[in-house]
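So the structure is just underneath, and the comments pick up after that.
One protein chain omitted, others in place.
Labels run A, B and C following the written order; every chain starts at residue 1.
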Amino acid sequence: MSDRMLTMAEAVREAMTIAMEEREEVFILGEDIGIYGGAFGVTGDLYHRFGPERVLDTPISELGIVGAAVGAALSGMRPIVEIQFSDFTAQAMDQIANQAAKIHFMLGGALHVPLVLRTPQGSGTGAAAQHSQNLEPWFASVPGLKVVVPSNPADAKGLLLAAIDDPNPVIFLEHKLLYKIPGRDPVPEGATRIPLGVSKVVRTGKDLTIVATGIMVNKSFEVAEKLSAEGISIELIDPRTISPLDTAPIFESVEKTGRLMVVQEGPSHAGYINEVIAQVSGSACFGNLIAPIKRLAGMNIPIPYAPQLEKVAVPQIADIEAAAREIVKNWR
Amino acid sequence: MSDRMLTMAEAVREAMTIAMEEREEVFILGEDIGIYGGAFGVTGDLYHRFGPERVLDTPISELGIVGAAVGAALSGMRPIVEIQFSDFTAQAMDQIANQAAKIHFMLGGALHVPLVLRTPQGSGTGAAAQHSQNLEPWFASVPGLKVVVPSNPADAKGLLLAAIDDPNPVIFLEHKLLYKIPGRDPVPEGATRIPLGVSKVVRTGKDLTIVATGIMVNKSFEVAEKLSAEGISIELIDPRTISPLDTAPIFESVEKTGRLMVVQEGPSHAGYINEVIAQVSGSACFGNLIAPIKRLAGMNIPIPYAPQLEKVAVPQIADIEAAAREIVKNWR
Amino acid sequence: MTANPLLMGHPLSSPEHAKHALLYMYRIRKFEEAVEDLFGRGMMHGTMHLSIGQEAGPTGACLALQITDQITSTHRGHGHCIAKGADLTRMMAELLGKKIGYCGGRGGSMHIADAETGNLGANGVVGGGIPIAAGAALAAKMRKSGTVAVSFFGDGAMNEGAFHEAANMAAIWNLPLILFCENNKYGMSSSTEKAFKLENLADRGKGYGIPGVTVDGNDVVAVYEAAEAAVARARNGEGPTLIESVTYRWKGHSRSDKNLYRTKEEIEEWKDKDPIPNFIHKVLDKGILTQEQIEEIQKVSTEQIMQAVKEAAAAESATPDGLLEAVFKAVSA
Partner (left out) sequence: MTANPLLMGHPLSSPEHAKHALLYMYRIRKFEEAVEDLFGRGMMHGTMHLSIGQEAGPTGACLALQITDQITSTHRGHGHCIAKGADLTRMMAELLGKKIGYCGGRGGSMHIADAETGNLGANGVVGGGIPIAAGAALAAKMRKSGTVAVSFFGDGAMNEGAFHEAANMAAIWNLPLILFCENNKYGMSSSTEKAFKLENLADRGKGYGIPGVTVDGNDVVAVYEAAEAAVARARNGEGPTLIESVTYRWKGHSRSDKNLYRTKEEIEEWKDKDPIPNFIHKVLDKGILTQEQIEEIQKVSTEQIMQAVKEAAAAESATPDGLLEAVFKAVSA
């Protein structure tokens, strides 16, 4: 295994490169993904490597782009759509939720839609309310979509390769703040897939289970490391795919720790982490809980602009730390 | 108090009539709401009563219509938009979630958007996957929207009047199957408002708390009546507004009964009822639970067409009954 | 007996072609009549959008298409489906919620697709199929398959953003796409006079640099000729064409329609422009078919529909088994 440390942007680009080299049906379309290299630089030099047909710059037409990708997918291609900010999936929700997600089922299996929709999400860049959302509940609530939220470059690469292989539509949500930072683990060379729908136990522990995705995995990991010095042992689980959700490792962990905290950046109202809570609350491991389930989520507000406001709107490391300490100390 | 029994369609129409008589800023816009009277007959004769300007037939342009309503609302009007099927809010999600919901906050309070978006949702009419969804999680997960799900004509009237008064955008989700049936309670004459954000205890009981909205309230009520004969006493709570969610009566009830079942028609994945579960699981009443929380929701599939398939896709009275009986019997 | 769905060419170019055109128009007409009847007798579920009166559009357009060419269709999609060559029994079975139905009973009228005849599906969403067709055309261009895509949609659909975004992409990328607007004068209750400020909806093409043409959508010959020209352009890499095919829907929009937005006279006027006798006169005039041959075709079409209804009614009902697994296509290992 190599010890290459890549950023998430590099890892995602590598996965797309491999997929495009493997199969000529794979192509990318989106706004400014060509010469510009993508608003977040993710497609980078792919335009120069694969040419303007396979790295297809589109007009500013999110609904049209996703629809075109659906049509191309129905015709044997494997499109990867980049939506410049996840906020603008709003424009394309019909094609995402009413077309792509339903076609296979609704048409009785006659056709399927091997489509990947990649899009950056999340706050932290001072781009305010229309450029900073975490919209997982929109996608996770629609049967027929697979929803992936990678938390690190190595996972991003393997999961994206699996997503491109998948015969179903996959929404791939990349946190902007992760693009430029290397992960903790090296990114293997080659075309290693990580199957969708398998949760990862990032760190084992016995006092508290934390379930987190995306950027909250990093933050929770830091907290876990820090608190282990205080004798608090945290088990950290990253579902990676939030739909379908692999609950078995979560249930197992809760059985062991008896305490559960779920963390997400997006606002709590109807947040996808509530699915984790609901599953646990309805399962047998519920009986093992010795503490109420702690939910740590963004404030129920649009993301504000000013840095001092933006910061309070989403869970920070200090918040996770305080919450973790409190659960473990208060519930014995 | 009168003892008029109206259908939901009549009650909604009455609320709109009163509001339009009260204030000239109120107007309705939507597809086929004029001479046609609305796809589900809700606007009925309002076109003839108020004229084509105030009951404004639009082209088939959901995004444009909602956007126009936002603009009109910003300019001092109080538009009521009808979207013909809630499924087609997908087309308008940018204006709903990125504009209407955020404007007041994002603009620092300078402007506000007194807009009501009414739309029929739900399955049961054989209209299949693109005409039968329950999309509450899309709206309930967006800070800045109020989301109302009336379960009966009397509530629908009072809540809609309050929604039209509200200075904020309100999504008003009407179940199609409720349109033509009268409620259990008479609908009061006149302009009586029911405040948004107040849960209603539909029926008191001591063995099991059921939280349900929309059409599931009726179904759960029937079950409660039936099981009371077997000595099972069910408390039924209808939040009516799912965002903001009034949890106090739910917590209180759970403290008393120790058992909770939440029921919704939509698929469970990331469903809005998970919010109820998450709130209870994180609250003090959690300690009073003697049974795992039972979640009864639609299957995680698109709504199928054939009646024999459509029926199994969403909870039926028998399912609620069986689940209720099981919880109470198994957990003592 | 089934007609050859692969037949291409001018409806007046041979007796075979004339027979095909007539047979398909009859099939559509009689299929819709059977559906109306089954609904009326409470044997069908859901809603229905009938295309009686509009048969010339899909029939003429599909005569210009190869079986490998792709189409996207609408809520009012039976005609497109039949004209592209779908199996009548499987269509009817779908409407009756049967296992052998095109969607196994999961989709119903608004979601019938047929991969074998290049039909990417009806669509319950107005305008929903248009960007999908653009994507099919994009794939055709990328793969140099030489196929074209035709998106059928109504006048009402032209006011959806989906139309706009797809039309522009097709224009700038010169996609092999035919934007086939069935202008039947109404989007539900909305007349084109109210919903557009255009004389001809084909003029909307001007906003994208797409040539537009308006044809008599009740004349299968005129429709064919326009479609053929557009297909030739598309196959030649010259890009999309917008065809406005002017027609009329005789029946209400769907079950719930009380026809309050139009007059009886208007409906009667259009019934006089029935595309079927319209075409029959032409072929008789030109001596391409005899009265007898025509009657035979009508008879055959009736039998075909009756047969389809019979087979469909007798088929096994769809069952709920496997619904959950049907959401995703299985990932092959």
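As a working rule, a contact is a pair of C-beta atoms (placed from the backbone, for glycine too) under 8 Å apart; a residue touches a chain by one contact, two chains touch by 3 or more.
As the structure is a computational prediction, the values presented were derived from the model and not from experiment.
Q: What shown chains does the left-out chain touch?
A: A, B, C
Q: For the chain left off this view, which of C:32, C:160 or C:257 is in contact with it?
A: C:160
Q: So one chain is hidden, and I want to know which residue out of A:22, A:57 or A:252 touches that hidden chain in the complete assembly.
A: A:57
Q: Which residue from B:8, B:70 or B:210 sits in contact with the chain not drawn here?
A: B:70
Q: For the chain that got dropped from the picture, name the residues of chain A it touches.
A: Output for chain A: 31-32, 34-37, 39, 41, 57-64, 87-88, 91, 125-131, 299-302, 304-309, 312-313.
Q: Residues on chain C that touch the omitted chain in the whole complex?
A: 159-165, 168, 171-172, 194-198, 203-210
Q: Contacts of chain B with the missing chain: which residues?
A: Residues of chain B in contact with the hidden chain: 27, 53, 58-59, 61, 63-77, 79, 91, 94-95, 98-99, 103-112, 143-144, 146, 165-168, 195-196.
The definition used in the following text is that only the chains that are shown with their structure count from here on.
Q: Which one of the chains is farthest from chain C, going by Cα centres?
A: A
Q: Measuring from the mean C-alpha position of chain A to the mean C-alpha position of chain B, what distance in angstrom results?
A: Taking the mean C-alpha position of each chain, the two centres sit 30 Å apart.
Q: At what distance in angstrom does the C-alpha mean of chain C lie from that of chain B?
A: 37
Q: Centroid of chain A to centroid of chain C, CA atoms only: how many Å?
A: Centres of chain A and chain C (C-alpha means) sit 40 Å apart.
Q: Using the touch definition from the top, which residues of chain B touch two or more other chains?
A: 63, 87-88, 91, 128-130, 299-302, 304 - these are the residues of chain B that touch more than one other chain.
Q: Spell out, as numbers or ranges, the residues of chain C touching 2 or more other chains.
A: 94, 103, 105-107, 111, 123-125, 128, 161-162, 326-327
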